[in-house]
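Below is a slice of the complex: some chains, not all, each in place.
Labels run A and B following the written order; every chain starts at residue 1.
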Amino acid sequence: MRANGLQEVWQQGRCALNAWLSIGSSYSAEVVAHLPYDAVTVDLQHGMFDIETALSMLQAISTTAAVPMVRVPANTAWLIQKVLDMGAYGVICPMIDTRDQCEAFVRTMRYPPHGDRSYGPARGILYGGADYVNGADEAVLSWAMMETKLALENLEQIASVPGLHGLYIGPSDLSMTLEGVISNPLSPRVIRELERVIQVARAHNLRVGIFCPDVAFARVMVASGCDLVTVMNDAGLLRKATGAIIAEMQITADL
Amino acid sequence: MRANGLQEVWQQGRCALNAWLSIGSSYSAEVVAHLPYDAVTVDLQHGMFDIETALSMLQAISTTAAVPMVRVPANTAWLIQKVLDMGAYGVICPMIDTRDQCEAFVRTMRYPPHGDRSYGPARGILYGGADYVNGADEAVLSWAMMETKLALENLEQIASVPGLHGLYIGPSDLSMTLEGVISNPLSPRVIRELERVIQVARAHNLRVGIFCPDVAFARVMVASGCDLVTVMNDAGLLRKATGAIIAEMQITADL
């Protein structure tokens, strides 16, 4: 079975760099995946597209060596198993707040006897290889998102669920549930909690990933021991770069 | 009928700023159109999508004040009339090399008696208003692309075709046909020819637009008297901005 490239990155002691797709286009997905990112995540939660477009984006990513992952919109078995069957090599599940929810998530990700994933790995076999079913439980990463006050309270219990591969931090939602607003830069309290998540993950041999609004914050997170950082998403980067053109041209116009 | 916003820009004496879409997504189109560009062009020639996606992109642009234009893939009547019926308020036609070609293009753009556009302005009426048919010949801009050696030879004849609104310069193809390569920066010969196009356009009361690979070049083109400049396309800007993240993060990794 095809190995998960992220595990190779981590064996090299590197922090993985992950791209984030919210534009529903297999072409823009392929443009991004051809850059040397370690992983590319298709965001089905806040992305402006649905499952079938996600399939074509996963195919586009699979033309490169980047690891294709999906952030699903909910801890819903059929959604998770659908993107697994489509060949996702990692699933980031939002709003895991309790140990029960985490166990359900991990069970959904795994075939019997460790889980209750239904058999039918259509594109999974194409991408992963003929022995996909035997290796999928290990090769396909399950990430539980830590993004609410409640998740922080249950952190230890969530982190100790067997079969879970990593915790993925959502700082925006975390800020909102902790502080009621999204402060930029993040408040000391939020930072403190992020660091606690990283420590607890380390203690349980879990990987830690995080969404970062900019490079400066991502650098801090790399230094803090994160295993995977995402810096902005495609729509945000497109808007920033396209807007910058206007700004630069208006300076001219003023002259 | 809805006026063409570009004509208002030009009445103010400004050079219009145009965005260029090659990603086939109504969401990324809307992201770009919400930036204060004067116009947004859907590129059906080198863009990675087809007519039906172009429709949804035109609709997305129409949620803003930006003027929706389309670069068609060829001087083909049914293609041009299809995007007109879809509400394009400007058509940029590639590879206009002779006066005959330009006359055919302009005829295609206009209703009888000045042209042979077929009646059926489906979305055109929604976007343009109930009196669309009466005003479309004037409000919808026809741009002939000047991008070959042959076009330059026939420049005067092309520029004098009645009903044509503007010339749009494609420096990449122009370089390739003049020099055999795309030099960056453009060669003095190409620059000289661009300036000649601008002068001839001025002499015939035509607008001049140009695709620019970067801001520096666009500034020169504004100074040279262009009426509309396009700076890069969405895919290029997305790649640049997304790639820059990797570069900035790797600096960190090196430390």
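The working rule: a contact is a pair of C-beta atoms (placed from the backbone, for glycine too) under 8 Å apart; a residue touches a chain by one contact, two chains touch by 3 or more.
What you see is a predicted model, and the numbers here were worked out from it, not measured in a lab.
Q: Assuming the complex is a homo-oligomer with 2 chains given explicitly, what is its full copy count?
A: Here the complete homo-oligomer in the file comprises 6 chains.
Throughout what follows, only the chains that are shown with their structure count from here on.
Q: Using the average of all C-alpha atoms in each chain as its centre, how far is it in Å between subunit A and subunit B?
A: 38
Q: Spell out the residues on subunit B that touch subunit A in their complex, using ranges where they run on.
A: For this pair, the touching residues of subunit B are 14-15, 17, 19, 22-25, 27-28, 31-32, 35-37, 48-49, 215, 218-219, 222-223, 229, 231-232, 234-235, 237-243, 245-246, 248-249, 252-253.
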